[in-house]
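The complex appears here without one of its protein chains, the remainder shown in place.
Moving on, here comes chain A:
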Amino acid sequence: MEPAKMASPKSAPKDAQVMAQILKDMGITEYEPRVINQMLEFAYRYVTTILEDAKIYSSHAKKSSVDADDVRLAIQCRTDQSFTSPPPRDFLLDIARQKNQTPLPLIKPYSGPRLPPDRYCLTAPNYRLKSLQKKVSSSAGRITVPRLSVGAVSSRPSTPTLGTPSAQAVSVSTKVGTPVSLTGQRFTVQIPSSQAAVKSATPTTPTVQNVLINPSLIGPKNILITTNMVSSQNASNESNALKRKHEDDDDYDNL
């Protein structure tokens, strides 16, 4: 038994010497010594997998022993699985030809940050805060803070601002039960509603006062900080529940 773990080249196991020779043949001269171990591990694992597969194939074919055809078949199947190679050249040329035939799309002017539709962006929040339904005040007005969406204009009607109630059309909405499905960087904060400007919407009716966020936030300097241009009004409240059904799943939260 080899007492030394760090074998010098002379006393390295034969497999390690073979691996070092392979590396040398392929022109790799500089490598850390652990590379040989990693390569050997890979080689053992690969060969074992292939041979096991080959055994299965040969027993399936009711052969008495594993032969070269089984091994070949095993290699082929594994190659398709684990080692994918880039598409062949004619395929690439074909799709290139198709793609390059369409003319370049025109660019809409002044459309803010030019990003793909929201579902292809990574701008959606990946968390959601649970609603507090058990509060005493049934008019658990949820005051949602406006979202800073750097993304495109969202399709959902907005949630309102938390703003000092100014003379403009800023009001706090009550939103009960309706999930705040969001696109854009938004977060909702639960505050027991005690705002004076609460409309007298009853808690049962999931009416949302859609509030127009100051469009003047689109400053003259063209930094588009939208907090959701709202276009739809109450009529779309119901659609809140219908849209994005897959995200309307905190009904179970509401008990």
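Everything that follows uses one rule, which is that a residue touches a chain if its C-beta (ideal position, glycine included) is under 8 Å from a C-beta of that chain, and two chains touch if they have at least 3 such contacts; residues count from 1.
Keep this in mind: contacts and distances are computed from a predicted model.
Tell me the UniProt name of the left-out chain, picking from "Transcription initiation factor TFIID subunit 5", "Ribosome biogenesis protein WDR12", "Serine/threonine-protein phosphatase 2A 55 kDa regulatory subunit B" or "Guanine nucleotide-binding protein G(I)/G(S)/G(T) subunit beta-3-like".
Missing chain, per its UniProt entry: "Transcription initiation factor TFIID subunit 5".
Decide which residue listed in A:Ser11, A:Thr48 or A:Thr79 touches the omitted chain of the complex.
Candidates A:Ser11, A:Thr48 or A:Thr79; residue touching the omitted chain: A:Thr79.
For chain A, which residues lie in contact with the unshown chain of the complex?
Missing-chain contacts on chain A: residues 25-27, 72, 75-76, 79-80, 83-97, 99-100, 102, 104-107, 109-110, 113-117, 120-123, 145-148, 150-151, 161-163, 185-186, 213-214, 216-217, 219-223, 225, 227.
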